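A single protein chain has been omitted; all remaining protein chains appear in their positions.
Chain IDs A and B follow the sequence of writing; residue 1 opens each chain.
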Amino acid sequence: MEAHQNIDLPQGSIEKKTTTLNLGPTHPATHGVFQNIMEIDGERVVSTEQSVGFIHRAFEKLAERRNLYQITPITDRLNYCSSPINNMGWHITCERFLNVETPKRVDYLRVIIMELARISDHLICNSIVGVDTGAYTGFLYVMQYRELIYEIYEEVCGSRLTTNIGRIGGFERNFSNTAFVKLEKFLNEYPKVLKEFENLFTRNRIFMERTQGTGGISAARAMNYGFTGPNLRAAGVDYDVRVANPYSSYQDFDFTVPIGSTGDNYDRFLVRNAEMWQSISIIKQAYEKVQSFKGADAEIFHADVPAYYLPKKEDVYNNMEALIWHFKIIMGEVDLPKGQIYSAVEGGNGELGFYLVSDGGRTPFRLHFRRPCFIYYQAYPELITGGMLSDAVVTMSSLNLIAGELDA
Amino acid sequence: MRPVRFNIHPKEAEIADAISMAPAPDGIGGEGFFATQLSSVVGLARKNSLWPLPFATSCCGIEFMATMASHYDLSRFGSERVGFSPRQCDLLMVMGTIAKKMAPVLRQVYLQMAEPRWVIAVGACASSGGIFDTYSVLQGIDQVIPVDVYVPGCPPRPEAIIDGFMKIQDLVGQESIRRRNSEQYKALLNSYGIQ
Partner (left out) sequence: MALSNNTIEEKLVEKFGDQVSAFSTASGILSFESPAPINLKVIQFLYDELGFTFLTDLCGVNYPDQKGAEIVVVYHLHNFIENVRIRFSVAVPVEKPDVFTASKLFESANWMERETYDFFGVNFIGHANLKRILNVDEMDYFPLRKEFPLEDQTRIDKDDEMFGRG
């Protein structure tokens, strides 16, 4: 019999009392490629050994070869359920590094797109928690509204999932009327759908009994493990990068940060639902603010930074300066200043940080992504030890682990 | 100002007498009998009831989830039941980047599948490594397993995934009964080191 490739059977494995279960890299789709070699005693998990890196794509080494705009497509593929947030986080990092200030209208449009991405990410996470407890219907209902969010992205940037949206300083084109029509349709129809989704799960006895009390973590342990985002807020710590280090004019918006108490699976589900309601409110406020710009102000969709912002094609063909800037930007002839910066945004999973070190060349000297999933996945053994195997599966999906972000 | 393009006046489908049936294969028919090649009948049955194994690793997996959802429903094509056990599945859908660490796992899953089996490589990363020309990414799954259909895109739209699936259906419908035992197929597997 051929030797196993993923498990090393140690000595005494016949005499031992626990079963070794390889919850292997080929997971039933949805979660991504993680391996957990668990020791289980009946249904109880005694210990687990984790393996990651099955989708390591060497983003950080890749970024050393690419200039700023070429890095945007690889940031897409970090947390691919909410790629606009990654793109804008990277552009905001570049803007802070290059001292570019974006006009208010650009900030508000960015907020609309980022909050749509946050809703999109939380919808996947919560509906997959439902699927893991056996309820497939919620997933099918909400995927319809994710399709509408994808249509809005398509109007703005042309792509559904890996958006590569925006530029340093703003957007590549003004939002068309169709985009606003679709946004209004979303704002009209989605709250009812979210209410229906909540009705299916929040007071559902089976769901509550599956998720309450499992996978819990205290606030102190969560902070020590480096949790951020909804997982930390479910444990009771109200840390949100949008409030601590506001970016893209988030300080102009009125929203609350929901927190939980026990940090278990049920709290994480409720915190994500509450955040979706807050996101809807933020999008409404941003939309009203955007509509309040009239006349020439309503045409602004990018900052005036010719050194980093690709000019319009009409100008490139007719205007000498625009042609030169276009050439310089595409060929990467614009050098970055020397220095380093750490800048973070609130991604769907928590604090997504970009640590950029530049030595004056055209590509970053070192770009490190502070990936929230990678850091809080370390806590997984502590969350599931002593619990049952089926709770281990629900815990993994309620942590919202995205393999692309974890392995980078 | 571009006109609104999405469908705000949907037409009602006329389904009163529109029951669509799969086209019958070539053959000789008469009252109460129909004679055709065995491979056509078997192909027809197989192609409309493929059970896929979604080997979803990254972003293409999310587009697959969108394909399985109600908007772009893949179960219209007979794949209502996606399975995760290789022995029970016909079609291995590899969606997403396969890193070198994952390649032995992919190969093992392929080896565990029972004949007849087909492989579809969804997305640029599975077809050729995609945008990740790095030391840790396998530059295309056809380095380790034989592939039948490649679907380009990063990620491919759900319509493209369905198009790839329909091409697999064409391959399945026209496959000869003897193919899996033929010398050519054995030579193909040998070139990958599979006995």
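Throughout what follows, a residue touches a chain if its C-beta (ideal position, glycine included) is under 8 Å from a C-beta of that chain, and two chains touch if they have at least 3 such contacts.
Computed from a predicted structure; not experimentally measured.
Trainee: Just to verify: which one of A:Asp121, A:Glu151, A:Glu198 or A:Glu351 makes contact with the chain not shown?
Mentor: A:Glu351
Trainee: What subunit B residues would touch the chain not displayed?
Mentor: For subunit B, the residues touching the absent chain are 100-101, 133-136, 139.
Trainee: Spell out, residue by residue, where the missing chain touches subunit A.
Mentor: 52-53, 56, 58, 60-62, 64-65, 96-97, 221, 223-226, 237, 239, 244-245, 339-344, 351, 353, 355, 357, 365-366, 368, 370, 374-379, 407-408
The rule is simple: only the chains that are shown with their structure count from here on.
Trainee: When the C-alpha atoms of subunit A and subunit B are each averaged to a single point, how far apart are the two points in Å?
Mentor: Computed from C-alpha means, the inter-chain centre distance equals 29 Å.
Trainee: Give every residue of subunit B touching subunit A within the complex, in rising order.
Mentor: Counting only subunit B, the residues touching subunit A are 1-2, 4-6, 54-59, 61-66, 69-71, 82, 84, 96-97, 99, 101-102, 104-105, 108-109, 131-132, 134-137, 154-155, 157.
Trainee: Note which residues of subunit A are touching subunit B in the complex, please.
Mentor: 5-6, 24-26, 28-30, 32-33, 53-58, 61-62, 73-74, 76-77, 80-81, 124, 139-140, 143-144, 146-147, 150-151, 160-162, 176-178, 181-182, 403-404, 407
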